[in-house]
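Remarks on the structure that follows.
Complex shown without one protein chain; remaining protein chains in place.
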Amino acid sequence: MPHDEPLHGDIIRRVEESFAAQGLMQHLGVEIACIRPGEVTLRLPYDARLTQHHGFFHAGATSALADTAGGFAGFTQFPPDSSVLTTEFKMNLLAPARGECLIAVGRVIRSGRTLTVCQLDVHAQQGDDRTHVATGLQTLICLPASAPESPPRDTTPGLS
Amino acid sequence: MPHDEPLHGDIIRRVEESFAAQGLMQHLGVEIACIRPGEVTLRLPYDARLTQHHGFFHAGATSALADTAGGFAGFTQFPPDSSVLTTEFKMNLLAPARGECLIAVGRVIRSGRTLTVCQLDVHAQQGDDRTHVATGLQTLICLPASAPESPPRDTTPGLS
Amino acid sequence: MPHDEPLHGDIIRRVEESFAAQGLMQHLGVEIACIRPGEVTLRLPYDARLTQHHGFFHAGATSALADTAGGFAGFTQFPPDSSVLTTEFKMNLLAPARGECLIAVGRVIRSGRTLTVCQLDVHAQQGDDRTHVATGLQTLICLPASAPESPPRDTTPGLS
Partner (left out) sequence: MPHDEPLHGDIIRRVEESFAAQGLMQHLGVEIACIRPGEVTLRLPYDARLTQHHGFFHAGATSALADTAGGFAGFTQFPPDSSVLTTEFKMNLLAPARGECLIAVGRVIRSGRTLTVCQLDVHAQQGDDRTHVATGLQTLICLPASAPESPPRDTTPGLS
């Protein structure tokens, strides 16, 4: 990890602020379960509005949850004046995502100055049972906090 | 394509029925734009409830849209008594997803008796401008229509 | 795991036979390091014929090693009259692959009747130092042993 570790309280505040600014997280009903340096856990309670045609969690909901957990996991290790974007991710769906809620954990595997790689895992919980329903890998890019909004497109590093 | 082509009207009806049964599609506000054999286009109008921390479409919304377009593209070529599940997909996010709406196209690249591979492409539209914001690959599995609900886990092909 | 566990000696013999039949493994200089049910470790000593333009192991060598380790990991859990094919895999290259040898471990994460998912990890070893140079995910398909050679294309499950 090439950056000085930010203070724990500061990490939590920054993740919570970014989370609150993501309309999709509120719309899906995602909750923050745990924030640690390099590892973030999110929880998504079952709702009929999150389903696919069999009534299970839609792969799109599972993946949005996993992608966000990984993005925040990387973000906990980024310098204060920075922002995070996913450049790519890949999910393998291992079992039907049925249960009372989904629990997604994003963990930083490799942290670099520009790119960070996370492992993503999603479990479905039903009572005391947990089923591993999805696993994935994700690449994040660390950008100056104001980058995506302001500069002309061809000067945006990485995603221009 | 190993199956007899279903009639066009039947394809459209089956996709529309499956789409209507997916709670997440209604919750996100996804619309069917075009259904053709092996190719389905979906549209997602901008809404603040679909955003990430910069106010663009969240990668989770982009990916859910792309995954669903691909799933239906494969489904158009499946036999009548079958169901579709995504076994894996991968997205590369090419540019910030900002615009009035996202347009996702799923196209079957290779159709087999068990596995189907789709290419996924998402563009953001703003007035007359279209930006290619994401591309991906997806593997689908063709299951007997009733498979995921009823059988004991270890008899479900592929995802047991 | 839906199949009866084959006997350990039988697993080792089947993996060794399949390994010996893979021309590429000999050509690259790959060695079997460890065979366990659901987990296979391969070793690739450094050779200037395996390099990219900086003199490190080429990502193609790293990936061929990882893909093969995963394929054998799945194969250890397949029934006797079956064969294994990779349907897809994804690698994240975490660090330059420099060292005396590469060590790749393939581990079955989820084993189904048709599809098996493996995690792939490659470390570069230099003296006592080990660097995690690549991680990946892979989907395998279990086929009847004679399938890919003989049947007409459109009856080969999954890959037809």
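Here the chain labels run A, B and C in written order, and each chain numbers its own residues starting at 1.
Everything below uses one rule, namely that a residue touches a chain if its C-beta (ideal position, glycine included) is under 8 Å from a C-beta of that chain, and two chains touch if they have at least 3 such contacts.
In this text, all values refer to a predicted model and were calculated from it rather than measured experimentally.
Chemist: Name every displayed chain that the left-out chain is in contact with.
Modeler: In the entire complex, chains touched by the missing one are A, B, C.
Chemist: Considering the complete complex, identify which of C:37, C:96 or C:144 is in touch with the unshown chain.
Modeler: Answering carefully, the residue with contact to the hidden chain is C:96.
Chemist: May I ask you to list the residues on chain C that touch the chain which is not drawn?
Modeler: Interface with the chain not displayed, on the chain C side: 18, 21-24, 26-28, 47-54, 56, 58-61, 63-65, 67-68, 71, 83, 85-96, 148-149, 153, 159-160.
Chemist: Which residue numbers on chain B touch the omitted chain?
Modeler: Output for chain B: 90, 92, 94-95, 109-110, 117, 119, 132, 135-137, 139.
Chemist: Where does chain A touch the missing chain, residue by residue?
Modeler: 2, 87-88, 90, 112-115, 117, 137, 139, 141, 154-160
We adopt the following convention: only the chains that are shown with their structure count from here on.
Chemist: Measuring from the mean C-alpha position of chain A to the mean C-alpha position of chain C, what distance in angstrom results?
Modeler: 29
Chemist: From the mean C-alpha coordinate of chain A to that of chain B, what's the distance rounded to whole Å?
Modeler: So the centre of chain A lies 21 Å away from the centre of chain B.
Chemist: Which chain A residues reach two or more other chains?
Modeler: 90, 92, 94-95
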